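One structure follows; several queries about it will come next.
Shown here: the complex without one of its protein chains, the others still in place.
What follows is chain A.
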Amino acid sequence: MLNVTNISKKYGKKSILSSISLSVQKGEIIGLVGENGAGKSTLLHILATIQKPTDGVISLNDMSYDKNKKVIRKQIGFVPQDIAIWDEFTVEENMIFFEKLSWRKKSKIELKQLCLDMELDKWKEPTKTLSGGMKRKLNLAISLIHDPELLLLDEPTVGIDLKSRKEIGTYLKNQAINEKKSIVYTSHDMDEIISLCDRVICIGEDPFYKSILIDSGKEVISF
């Protein structure tokens, strides 16, 4: 469904990504690991059409990223690494705000259900007073309002407790298996990566990630 061929990214002379190729099938969860600054967020931004690769070709459902950006965006649910929500709004207002701007219309009940699916039950609570885990869940829920087929999640579970982490993991697994969504996500938590992902992409210089993953018997593609 998603095909990436030989993409690279340079900032000026500095090369961040070089010749990365991968493909993601329907219902597959792909992990993306690498040390800080390896270029995980950069790669996800490129896959999310937010940034352009310096080189290479990407296509989603055989549509080229160069020409069909508008259509492609409708299929993508992007969860930014920095939480992107309205602090002064409640959970409900945040969901309604982005639903109004979304391609897909959803009723209040559907929006609430989406939050409940990932155990986010503080519907009326101001976002400011939510715990870090709840904020992460909301950050994820907003990205899913338009029912995207391809989920690109940049550290969706960073800085949250085990319980919330499990809940988000269960939710993602469900989405992949039952809803046939394709998921690419980054994390520094190797246990989580090992238990959730079908395949893992390893970027950057640090050999540590790769060795852990290979030891666990996961299929690892490294660049």
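Throughout what follows, a residue touches a chain if its C-beta (ideal position, glycine included) is under 8 Å from a C-beta of that chain, and two chains touch if they have at least 3 such contacts; residues count from 1.
The rule we apply is simple: contacts and distances are computed from a predicted model.
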From the options "Cell division transport system permease protein", "GTPase domain-containing protein", "Nitrite/sulfite reductase" or "ABC-2 type transporter transmembrane domain-containing protein", the chain left out of the display has the UniProt protein name "ABC-2 type transporter transmembrane domain-containing protein"
Contact residue for the chain not shown (choose from A:88, A:161 or A:219): A:88
Quick one: which of A:32, A:142, A:176 or A:220 touches the chain that's been left out? A:142
Which of these touches the unseen chain: A:18, A:54 or A:102? A:102
Chain A residues touching the chain left out here are 48-50, 52, 69, 73, 76-78, 80, 82-84, 88-89, 93, 96-98, 100-103, 142-143, 146
